[in-house]
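Complex shown without one protein chain; remaining protein chains in place.
Labels run A and B following the written order; every chain starts at residue 1.
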Amino acid sequence: MEALQKFYRENRTLVTWLMVAAVFIVFYLLTQERLNSLRPSRMVQTTITGLLVGGVYALIALGIVLINKASGVFNFAQGYMMLFGGMLFYSFFSTPNVNPLAAGALAFGTVLMVLAMNGWRELRNLRSLGIGVAAVVVLTLLMSWQGEDVRMLRAIVGGITGSVFVGLFIERFTIRPLIGQPLFTMVLMTLAVSEILKGFVNLIWGSVPISLQIFSGLERLGLPNTIRWEAEFLQGRVVVRTDLLVTFFLALAAFVGFVLFFRYTNVGLAMRASAENQQLAQSVGLRVRVILAVAWGITAILAMLAGVLQGGASQLDLNLPFVAFSAFPAVLLGGLESITGALVGGLIIGLVQDWGNLLYGNQAGTELMPYLVLMIVLIIRPDGLFGEKRIERI
Amino acid sequence: MASNIRPAGVFDTSYAQDMKINRTRTSRFLANAAFVAVLLLPLLTAEGGLGLSVVPAVWVGIVVRIAIYTIAVIGLNILMGYTGQISLGHAAFVGVGAYSGALMARLWGIPFWIAVPLAGLFTALVGLLFGLPSLRVKGFYLAMATLAAQFIIPWLMRYPMERLTNGSRPLEVPDPQFFGFSFGPQVVMYYLIIPLAVLMAFLARNLTRSRVGRALISVRDNDLAAELLGINVFRYKLLAFFVSSFYAGVAGALWAFDIGSLSLDKFNLALSIEFLAMLIIGGAGFPLGPLFGVAFINILRENIIPNVVSNFKVVLPNVFPFIAVADVESSLVPFLFGLALVIFLIVEPRGLAYRWEILRIAWKIRPYAY
Partner (left out) sequence: MRKVVLLLVLALTLSLFVLPTSAQLPEFIKHTECEVDLTGETITIYHFGDISGPYAFITQPLLAGLADTIAYWNAHGGICGAMLTTDNKDTGGNPAQTQAHYDYYRALEPKPQLIVLYASGDAELLRNQVAADQIPVIISAGSVEGLYGEDGQTPGWIYATNPLYVDQLGMFCEFVGANPAEFPDPVIAYVSWAGAFGEAAFMPEAIDYCAEQGVKILPEPQYFRPTDTDISTQILNAVDAGANIIYTNSLASGPALIAKTLNDLGLLDEVKLSGVNWALDTSVGLLGRTSLADNGLPAVNGMYGSLPFRWWSEVQHPGVAFNRELATANERALSVQNIAYILGSTLVDLYHEIYVRTVNRVGSLSAITGSDIKETLDNIDYNPLDMYNVNFANGARRSTTGNRIAQMFFINATMTGPATSGDDAMKIPNPDGTNIFVPILVPRTEVQDVPDLRPGN
């Protein structure tokens, strides 16, 4: 054991690359026969589908990375926040006449949570109180705007309002009281929050799957359901689902939007500062509590978006959160702190899953491959592809 | 350690006394009494043969399950409570133990009293394998490695090893035999499992208060400092994985022989989370934590929540017409379970065992809180 350890310490690079090589050789030997029998169209098809499915993973991963950057918590509840956001969106989307009272209550709750981000005494400030009242009125009007034509607008406003409320609520009442507790208390807390969200969604929306028709508008725009591509060299046909394509680009757009937001505001920097050392950040004048709250609010919006897109591409039901279990490896693959990593990791996991299904069958792609990749990454490059190198001895 | 606090004037006068688990007569009496009471329990049921039916027969099964869960959670306690390494894959290791124990009995007819420790050893080796990433990562990263175990192990058992494990189909476990004597009825299993659980708990207690245990604690508290003190951190982390998985494996094998039929779906992530919840609610790093946690979650799940739910079943749909009666139960169970966890984590993040220690101290030093 001792000698082995010594050998490893002295030849770390060599051992690592030998292991990488071994893994690739094993994979090649396992797949050689199957690969040779595949038509090019299958490979192209699988690559495209995998990437498109990976778009949502990237969005989920981004949310987890954000929380981790700001507060150092790995948010296992992301999947259930997704489900909740998606369901909320669905309610505003499919109900032509939203009860103004309910909408008002939701708006009031959200605005209250936003105002109280830095403590309840903010409510004594008349100016912010005025802004708050105005915001409640505007949000309520938007959310209870009747009619079929504005349902998308209504749903987006309603979904964001509700998600922000839930995000801030979770942060305020479950995460904040735990500051300073050991890591696994935090892990269990996010898992407990998942259970609560699951129960809540089940209570309000029932357990029967709901189909969320956000893509039915595409047909009216004259877009086909699928894009087919046939060519000589493919020896077959490649079919791309339009809804997946739209999902992918919406996810990508959201991604770019958030990246720009962090680039051109100093929120991102402040988040990193507070994650690094909360006391120090506080002492240089950063309002750590606000930063944490903002991070959870944004993450909730991201989760809602991911839930809506995933629910639109398949359906909304209580199993939706399991999609997040494919995104967890993506987070580590890209690196826990890296936004670019979330994108690349998500896409790679999508690819790996579909290629695994293509080559091995038996669910190897969907269930096994993401976590196999995760194990390999953890052993070879524990910081992920784009993660910060942590200089610490273990 | 807080448990060392004793009334003024009570001192240890010998090394043997210092090393006792039950340091005072009262505590020894209580522990023995509890043990005897648990041992007497099956005799007080209608099936006990004494013609008494003071205790419902179903308690026998419940206590057996609590004992098996406790063994598993003690394993988790060694890994998480004492060594500080998070595991989200404990259920998978319990599954490895269950299947390896069952398969040993099925394939080679190994008697169960050999199969159980062998299953533990085999699981320990598997655990060691998944503990290897602890060489390079810790914290959430390590939690992820164990989460990977939770996905990889069941898949391996379901598909590549389908011939052995029956895959998604159930696996029947032969009745445990002891030199031709069959342990069919639950009462007999009870007398087998309970003493074994006590023995396992005793071993764990002794491990954690020995040199090894102190080394593990030092790894948990500060691994750099531990290494400076000359502790081989990596070796102790692996040891923790080994011992923890051994306990998981023994618990799994006992579970297999007790229930008599296995399915892979049982050892899922939900069970891992349940183990985690039991440990943290009970008190990670406390010897009594696992027992408290398992008992509390059992009571919560089987007594408290159903009672609350049955009240809400009528009220909720009446107040809110959009709520379907059929959804009330399925939604309130996870809701209340999560809520209880959240409240617990906020109010008493160190667990029931911590509160117990405080009560004990308060009792011992009464009436003076010096």
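By definition in this document, a contact is a pair of C-beta atoms (placed from the backbone, for glycine too) under 8 Å apart; a residue touches a chain by one contact, two chains touch by 3 or more.
Since the model is a prediction, treat every value here as computed from it, not as a measurement.
Note that of A:Arg241, A:Arg272, A:Arg287 or A:Arg381, the residue touching the chain absent from this view is A:Arg241.
Check A:Gln282, A:Ser314 or A:Thr340 against the missing chain and you find that the one touching it is A:Ser314.
Interface residues of subunit A with the unshown chain, by the touch rule above, are 39, 42, 45-46, 49, 52-53, 56, 93-94, 96, 148, 202, 206-209, 211-213, 216-217, 220, 225-226, 228, 237, 239, 241, 244, 310, 313-315, 317-320, 322-323, 354, 357-358, 361-363, 365-367.
As for the chain not pictured, it touches subunit B at residues 56, 58, 61-62, 65, 158, 166-172, 186, 259-261, 263, 265-266, 268, 270-271, 274, 301-302, 306, 324, 326-327, 329-331, 333-334.
The rule we apply is simple: only the chains that are shown with their structure count from here on.
Inter-chain spacing, taken between the CA centroids of subunit A and subunit B, is 33 Å.
Against subunit B, in their complex, subunit A makes its touches with residues 1, 5, 8, 68, 74, 173-174, 177-178, 181-185, 187-189, 191-204, 206-207, 325, 328-329, 332, 336, 362-364, 367-368, 370-372, 374-375, 378-379, 382, 393-394. Chain contact summary for the complex, subunit B toward subunit A: residues 80, 84, 86, 88, 132-141, 143-145, 147-148, 151-152, 155-156, 159, 223-224, 227, 233-235, 269, 273, 276-277, 280, 284, 316, 322-324, 327-328, 330-339, 341-342, 345-346, 349.
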